[in-house]
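Every protein chain but one is kept in place in this view of the complex.
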Amino acid sequence: MNPRERIARRVARIFKDGDVVNLGIGLPTSVANYVPDEVHIVLHSENGFTRVGPAPEPGQEDPDIVDAGGMPVTILPGGCCFDSATSFAIIRGGHLAATVLGALEVDQEGNLANWMIPGKLVPGMGGAMDLVAGARKVIIAMEHVTKNGDPKIVEKCDLPLTGARKVNLIVTELGFMEVTPDGILLRELAPGVTVEEIQSKTGATLILPDQIGVMTA
Amino acid sequence: MNPRERIARRVARIFKDGDVVNLGIGLPTSVANYVPDEVHIVLHSENGFTRVGPAPEPGQEDPDIVDAGGMPVTILPGGCCFDSATSFAIIRGGHLAATVLGALEVDQEGNLANWMIPGKLVPGMGGAMDLVAGARKVIIAMEHVTKNGDPKIVEKCDLPLTGARKVNLIVTELGFMEVTPDGILLRELAPGVTVEEIQSKTGATLILPDQIGVMTA
Amino acid sequence: MNKVVTMAEALSRIKNGQSVMIGGFLTVGTPQGLVDAIVDSEIGELTLIVNDTAFADRGVGKLIACDKVKKVITSHIGTNKITGKKMHAGEIEVELVPQGSLAEKIRSEGAGLGGFLTPTGVGTAVEENKQVMEFDGKKYILERPMGADIALIKAHKADTSGNLVYRRAARNFNPLMAMAADLVIVEADEIVEAGELDPDEVMTPCVFVDLIVRKESPNESA
Partner (left out) sequence: MNKVVTMAEALSRIKNGQSVMIGGFLTVGTPQGLVDAIVDSEIGELTLIVNDTAFADRGVGKLIACDKVKKVITSHIGTNKITGKKMHAGEIEVELVPQGSLAEKIRSEGAGLGGFLTPTGVGTAVEENKQVMEFDGKKYILERPMGADIALIKAHKADTSGNLVYRRAARNFNPLMAMAADLVIVEADEIVEAGELDPDEVMTPCVFVDLIVRKESPNESA
């Protein structure tokens, strides 16, 4: 299984039946493919509708129904549309059980940086700052290290923050971690990954519980 | 012509074609009956719709279509419905050309009192404070004196205010007045009314222009 | 997820002493079945958040007439003589809020805001004990958000997942209150299956709604 699928599959098992969830662009979007059949979540798209469905059959695209990344999607039965103020009222008002986002950096205090690299890449925050501020649970889904092999989980973020002390869970291809008041707790390790390996690729000291679970896919 | 009809008829001639207008309960509501045929105004009802129409034929009442006083009305073609937040966004956001309200007291600074008499009558402000704060023009339509013959136009309001320095025009059965930075300017007198009479029934000194018009009905 | 329950189930979720927002303007858009069920219940000591207190024998006013309410936050009590009487007798606390500020305070809670600045009430008793801020020579009162334990909502149509449609002037405070309470209970004239409402027709998204009861027809309640 490729790393990104492993991450998406683990995130997909976090949700409870009835949860309203917003998935960020990229890897987080793929989480929707792996939600267990018995768990019915309501996917919220910040550009203005609920119950995001799968991509339509080729030729069946509706130009007015795309996700926040501009990709053609569908609206499932029971979905509805709203303006951007209502969409962000849902986000900011605590009506989302969870949001899943990628990260450039996340640190042991739960700080998140994912919207700009000064002098290099400034795409803008889009809806990310609102999602981080408003969702009841902030889940980071990302590959554990950068393309250069540098840790993305650090003691203290260097990059400009998207939100301060808001991250709850971090899922990478190596493990499943929880941000606690004391630091980052390693709850599960992916099969074949050792504590030494994940720690060596992490910029913050991981807290090790008595029992570390297996991060099944 | 009775005094209230004279007042309503004069107020009705203030509006321009296309004006969006909110009329208060009571005498102000009757203004709608006298708007000239060539002037098309859009009546806003703060309980949530535009293009308030006349009362329906007996037996044709729709229980969901009443004005802000609870009286059965109709919605004219081109009308639409909205929630209370949008309704007051229209009011507060300067989207009303005018509001017409009654008064307990109005003073020469343009202060208005019309929502309570301490220890006696406390109906509440309803939407009046928002209307006074938000409408581009605040028009007071009322009988010139109280039932006891006391002036309602005064130097300084005694009663708790609905809005501070917001009144633009005052129309009574005796005359048509404008609140200016210098005080209340008498622009028109009703037929047969003298300056002496209106001044004697007014608690503030009226400013007299060179030419005082006739307040035709 | 089917959110439709019986009136008894819905009622069992409302507790003594809770704060309850109820939609409606006078009697239009009031979930009268839910109100009447509370009237007939043991529930009391409520803090009511309503646009107005309607009439002593109709609308939310019945709750005040039958002593279910210790405090009411509202914009207007003039149509219900019993509210004024009880207020003057010290039997009920009344907090008056301008209608637009009340609507916006409720929306503000639902939208996760910490409050808003409004010109409404500047220079009046409404600004007492509140922060006033000035920008570009214009003064604003800082109004804080207002939520509740329970919201009782009247919809024209609901689907089983909680999407709502209102009708004409019965919309009023309902969509706002549906955003601002911990538990949102809807009384609907008509309940349809999820998917039967067009996505553009829905006025309150299902994400705000917890429970739905069907309005009883006069026949059923007899």
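For clarity, chains are labelled A, B and C in written order, and residue numbers in each chain start from 1.
Going forward, a contact is a pair of C-beta atoms (placed from the backbone, for glycine too) under 8 Å apart; a residue touches a chain by one contact, two chains touch by 3 or more.
The model shown is predicted, which means the values in this text are computed figures rather than measured ones.
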item: Which displayed chains the unshown chain touches; value: A, B, C
item: Full-complex contact with the absent chain, from A:Met125, A:Val145 or A:Ile207; value: A:Met125
item: In chain C, positions touching the absent partner; value: 104, 108, 111-119, 133, 135, 138, 140, 144, 165-168, 171, 199-201
item: Residues in chain B touching the chain absent from view; value: 17-18, 20, 40, 42, 44, 49-50, 75-82, 85-86, 88-95, 133-134
item: On chain A, residues whose C-beta touches the chain left out of the figure; value: 45-49, 62-66, 68, 70, 75, 81-85, 87-88, 91-92, 111, 122-130, 133-134, 160-165
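One rule holds in what follows: only the chains that are shown with their structure count from here on.
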item: Any chain in contact with chain A as well as chain C; value: none
item: Pair of chains ranked first by number of touching C-beta pairs; value: B-C
item: Label of the chain whose CA centroid is most distant from the centroid of chain C; value: A
item: Centroid spacing, where centroids are CA-atom means, of chain B and chain C in whole angstrom; value: 29
item: Contacts with two or more other chains, residues of chain C listed in rising order; value: 107
item: Interface hub residues of chain A, defined as touching at least two other chains; value: none
